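Please see the structure below; I have some questions.
Here the complex is missing one protein chain, while the rest keep their positions.
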Amino acid sequence: MTLTDIKTAPPTAWFGIVVIALYILVALFAPLIAPFGETEIVGMEFEPWGGAYPLGTDNLGRDVVSRLIWGTRNSLGIALATTALAFGAGATLGLLAAVTGGWVDQILSRLVDMLIAIPALLFALLLLSIYGTGIVNLVIVIAVIEATRVFRLARAVAMDVVVMDYVEAARLRGEGRGWLMRREILPNAAAPLIAEFGLRFCFVFLAISALSFLGLGIQPPTADLGSMVRDNAALITFGDITPLLPAAAIALLTVSINFVVDWVLHRASGLKD
Amino acid sequence: MTFTDISRRGFLATGTAALALGPTALRAQAGPKRGGAIRIGHSGGATSDTIDPATYAAGPVVTAMLGGVCNNLVEIDAEGRAAPELAESFEPDAEARVWTFKLRDVAFSNGARLTAADVIASFNHHRGEDTKSGAKGLLDQVADIRADGERVVVFELTAGNADFPFVAADYHFVIMPDDGSGRIDWQAGIGTGGYTLEEHEPGVRIRLKRRDDYWKEDRAWFDEVTLLTINDPTARQNALVTGEVDIINGVPPKTVHLLGRRPGLSLVEVTGTAHYPFPMHCDTAPFDDVNVRLALKHAIDRQEMLDKVLKGHGSLGNDHPIAPGNRFHAADLEQRAYDPDRAKYHLKQAGLDSLDVSLSTSDAAFAGAVDAAVLFQESAGRAGIRVNVDRKPADGYWSNVWLKDSFAMSYWNGRPTEDWMFSLVYADGAEWNESRWSNPRFNELLVAARAELDEGLRAEMYHEMQALCRDDGGSIIPMFANYIDGKNDRIAHGEVASNRFLDGWKVVERWWAV
Amino acid sequence: MTDPLLTIRDLRIEGRQGRSWTPIVKGVDLELKRGEILGLIGESGAGKSTLGLAAMGYARDGTRISGGSIDFDGQDLMALSERRRRGLRGRRIAYVAQSAVANFNPAHRLIRQFSEAPTEIHRIRDRDEAEAEGRALYARMRLPNPGEIGFRYPHQVSGGQLQRAMTAMAMSCRPDLIIFDEPTTALDVTTQIEVLAAIRDAVREFGTSAIYITHDLAVVAQMADRIKILRHGMEVEEQPTRAMLAAPREDYSKSLWAVRSHEAAARPAPAEGETPVLRLSKVSAEYVRGTRVLHDVSFDIPRGRTVAVVGESGSGKSTTARVLTGLLPLSTGRVELDGAPLPDRLAGRSKDQLRQIQMIYQMADTALNPKQTIREIIGRPLRFYLGLRGAAQEARIRELLDAIELDPDSYIDRLPGALSGGQKQRIGIARALAAEPRLIVCDEVTSALDQLVADGILRLLRRLQEERGLSYMFITHDLATVRAIADHVVVMQNGEVVEQGPRDEMFAPPHHPYTETLLASVPQMDADWLDTALARRGEN
Partner (left out) sequence: MHPLLRMTMQRLALGLLTLFAISLFIFLAIELLPGDLTEEILGQSATPETVAAFRRELGLDQPAHLRYLDWLGGALMGDFGTSLANGREIGELLAARFGNTLFLAAYAAAISVPLALSLGLLAALYRGSWFDRFVNVATLSSISFPEYFVAYILLLFLSVKWGLFPSIADFGSGADLGTMLYRTFLPALTLVLVVTAHMMRMTRAAIINLLAQPYIEMARLKGASPARVILRHALPNALSPIINVVALNLAYLITGVVIVEVVFVFPGLGQLMVDSVAKRDIPVVQAACLIFAGIYILLNLAADLLAIATNPRLMHRK
């Protein structure tokens, strides 16, 4: 993707890119931007909007703006790490299966079939119950689950590339598996994989927040957008919209990513309508 | 608002108190009447629930079985006293070691008459090698149970216990019929209570139907009661707000102020015995130094914690487990307050400049435990004590963290008597002595007070024990939580018992529809 | 009936590139009388298909008709509403596309697709009527089993038959005008002749006007009354067919004529007893156990010579290439490289053995990794086989680009996407040359290219062969290509070699019957060739 590509992007994609960039900036510079610390108690609980606390304080008297900023940083970081891990593993194995074929492909594919047949959320629940609910475990467990989906896509995309003559040419040259995967197939499978990365990221984001909802996700006092919604969801019944804010933050990011993904996929499909 | 000066009786707080002058309250005073099919949204139900008394835990099963389908020998009344239920009367001997219970002549829902054999089978269900009962420990003090004719049961204890009737009121000890072989057939769900069990879908719903021939004439008013398991606090609250259910237990503290303000709804709030200890292992450094324990006890801001974690719906704790509602609560014991300087002073006494401790916590301990830990971290920080909040998995918290980590958070629903509470958690060698505290004077007093039948003397003894706990004990007990239930105006009730939620889990029997 | 059926004046069509529009057709005039067939000739990119579609008032997505007028039977197509134009399409103007396989909807039976236009879209016939007509047209198009074939799905019918079924479909509403867009290009020569005959008969029978678009002069010569040559979206010249064949006026037209007759000079046969670069002895192979695709194939590829392997699709040409490159293990027989046996599996071959045999592919598009620059593509074998890096590698890349007649400075950093088809094919050649091989396997390397471009590639290959002493195994189905490059010809059918020998002997009688059919099916630059060829077939 070059700069000129971005220039010709439709407004929705532009919107998405700008929003994502903003989130990344907020995440990177959270310590500088956030007025208060992540768990710092600065005032009374549930202070109203305005004044020193533009969005008020939460149930413990922590500044909501600061919590949102830290929450963005944590959620983004964790989701990103998870997605990256899922991709590292899933894409590598997917490409390997496509390039190698034979029993390697069979074993990997059957294993993935099995794992996919277990509902993701319940699977996560099971694994998190086994290994405990730390952030590291959360990242690994979701990464494993998502990796199975990435594997399928990577394998399918790579299968389309593997039949290309230039891959055969490289094989005939005597190139090793690593070269085939890295240099011949990966660059040509990149567009759908990048798009998938965006989608997977959204799934991971939502999955973590769903697990937080069930009490197995990110544990307090770590600020996290998903658990912030859950913590204060009961307020919604009484017309307090503060819990909407982290949910809106989640939705805004996922919508933006989806816009960009749409555009990437559209470009990759070569459809011009 | 503080609750330190409330009477030991059940305390009806804001919600109902505020509405006491309203029309609903007036109607409520018109007296109970029969009828109505009501629904209760209840927390704590699970698909694994059974109606086996051995595995009872707080949840809809207990509310249904204890308060609806079955009776105990003894019940705890709204005044916090042990009142005869299936027992017509009970008498101790002079040492409070042998207790004789005379039974009423009442019928089970299958028509059989209650006999001593049923009582013995019901208690034996929790005794012996093979029982899996959570109440097994409670009956370790029972050396023998025997019948003295059809309607008399004699409990022979290993040592005197003036509070034994309270033990008999424990929710595990519901009386079910003997199947002829000395065991109870709990699957049948038969009891002497005001309702019959019509349907039990574990973790989903329990349906009870009124028995016309119930032996208590002024109890069990509803025609039909459905207990729905609603574990999500928000869903439970919504169910009450939308009229799906008439009563819920465990209103989430976060929104209790909002819920109470809604027209047509009211809160039923009592200061109970539930408390949140932070036990420190007294045999483990640095907590083996009483000055370190005192430093930590002074480094916690109880009022802030009560305000923020319980939204004020509770009362301050004084580092001992005896609730304001207990009979021998030491109300005149000086309330410990947040004092960073005192904390620093005690640190110095312990020869320390600063202190780093790790506090294990999880919301499995109690709702808001992690928040409480964070608050403690903040307040202790100002006293020069760094508290590292160590979050543990909720799953397996009670088996892997509690009793094992040297500084962890815990939860006790409390017990109706001082002796019970102290014996269970603070006595030397008690299985659940979570702070591994061993104070010879305390243990001496515990045994003496147990068998003492003179109320005045007992009060003195328990007073001293509370002071010992407070100044030497290993647990920080920052607060007692209120039991907060919610109900709509269709439902009325009399005086509410302060042990546990829902009128001591007797809502089904005691409340009525207007 | 003297007024023209179709009159196009100064037609301009543009295609979108990013946000701007670039011209594709730049002011073309065209006139077609009733019953007349106009041949439209040009290389790819000349704008012939775009023009053909415009005659239906249709512009593809991403293109637009920006000027000029299209008058069909007195109606200005540009002025009509889209709805009215739809009413003409399929009913009065029909279209026959290049690939029938791709243009038949795989989800519906043939007869259903035949009758869709007359019954469901234009509602001019009822279903029974339409289907009866379909059977009649199938018979006229000489389809086997005309009563039954309509109930098949497209994938159940062969390519040549589908092409005829599509022509029948175009005629389902008895249109006044049919646009034939390269209808036989994708077919084998032996099939092509039948399709051509069927199309011509049907068009004549109904007196339908037609525009026949193709890049093959010999084909258009059989079909058209007049021929118009297009280049870069503009008309080069237009003449009646015979006049055009006899005397093309413009240089461009003449160059098209010239490549048809290109023939390589004969070279002496290799010395007796010389070890061939490659020898296949009684090679058999199978994809699925038990079903042989190659039977006892034996031939030699001498040093510095070109062996053409010809045959129709399915004859085993490409399979032979897969066996000798090691992609498909042989089941019996042996392959020798320079007299030494070659391990039959790719994994068993040494780097040097791999280097000796290189391959050039038919589809240059898929043969070059679109994400690698020319430098990377050519540089890799240099580094892989010869260990060249840095400046030495760079110098060799530039040398190779010079050798394939591309300017190193302007091409070395490009991606394949920025090259034309011929240029891509040249890069493929450079990549093969970089390995300094003994033998290059060329798999239909010119069949996807326009004739002039293909001719350039053939000449380049020939020059490189002479400069570097290379051997080629040249897989093709096009006998003109064979004539232009081969020293030795191997004819294959159904996985067997049916005949082989020096090129000139192979083109002179007597022939093996199969070779005879192949030769007879190649269209000639003679307006009467189709008639004579059909007549001769009838005799056999």
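Going by the order they are written in, the chains are A, B and C; count residues from 1 in each one.
The rule we apply is simple: a residue touches a chain if its C-beta (ideal position, glycine included) is under 8 Å from a C-beta of that chain, and two chains touch if they have at least 3 such contacts.
Just so it is clear, the model here is predicted, and its values are computed rather than measured.
*Asks:* Quick one: jot down which shown chains the absent chain touches.
*Replies:* Per the contact definition above, the missing chain touches A, B, C.
*Asks:* If the hidden chain were put back, which of C:79, C:102, C:132 or C:535 would touch it?
*Replies:* Of all options in C:79, C:102, C:132 or C:535, contact with the hidden chain holds for C:102.
*Asks:* Which of these, B:81, B:113 or B:136, touches the one chain of the complex that we don't see?
*Replies:* B:136
*Asks:* Among B:55, B:196, B:291 or B:438, which one touches the chain that has been omitted from the display?
*Replies:* Only one of B:55, B:196, B:291 or B:438 touches the chain omitted from view, namely B:55.
*Asks:* Please output the residues of subunit A touching the missing chain, sorted low to high.
*Replies:* Subunit A touches the missing chain through residues 12, 110, 113-114, 116-122, 125-127, 129-130, 202, 206, 209-210, 213-214, 226, 229-230, 233, 236-237, 247, 250-251, 254-255, 258-259, 262, 269, 271, 273.
*Asks:* To test your reading of the contact rule: which positions on subunit C touch the chain that is missing from view?
*Replies:* 53, 56, 58, 60-61, 86-91, 94-95, 97, 99, 102-109, 116-117, 120-122, 152-153, 155-156
*Asks:* Where does subunit B touch the missing chain, residue by residue?
*Replies:* Touching the missing chain: residues 41, 46-50, 55, 57, 129-137, 199, 201-205, 226, 228-232, 234-235, 238-239, 241-242, 244-245, 395-396, 398-400, 402, 411, 431-432.
One rule holds in what follows: only the chains that are shown with their structure count from here on.
*Asks:* When the C-alpha atoms of subunit A and subunit B are each averaged to a single point, how far apart are the two points in Å?
*Replies:* The answer is 44 Å.
*Asks:* Subunit C touches which residues of subunit A in the complex?
*Replies:* Spelled out, the residues of subunit A in touch with subunit C are 8, 164-166, 168-175, 183-184, 187-188, 190, 272-273.
*Asks:* Hey, which residues of subunit A end up touching subunit B in the complex?
*Replies:* Residue positions touching the partner: 39-41, 45, 59-61, 129, 132-134, 215-216, 219-221, 231-238, 240.
*Asks:* Spell out the part of subunit C that touches subunit A in their complex, as residue ranges.
*Replies:* Residues 16, 18-19, 61-62, 325-327, 346, 349, 351, 354, 357-359, 361, 363, 366-372, 380-381, 384-385, 431, 435.
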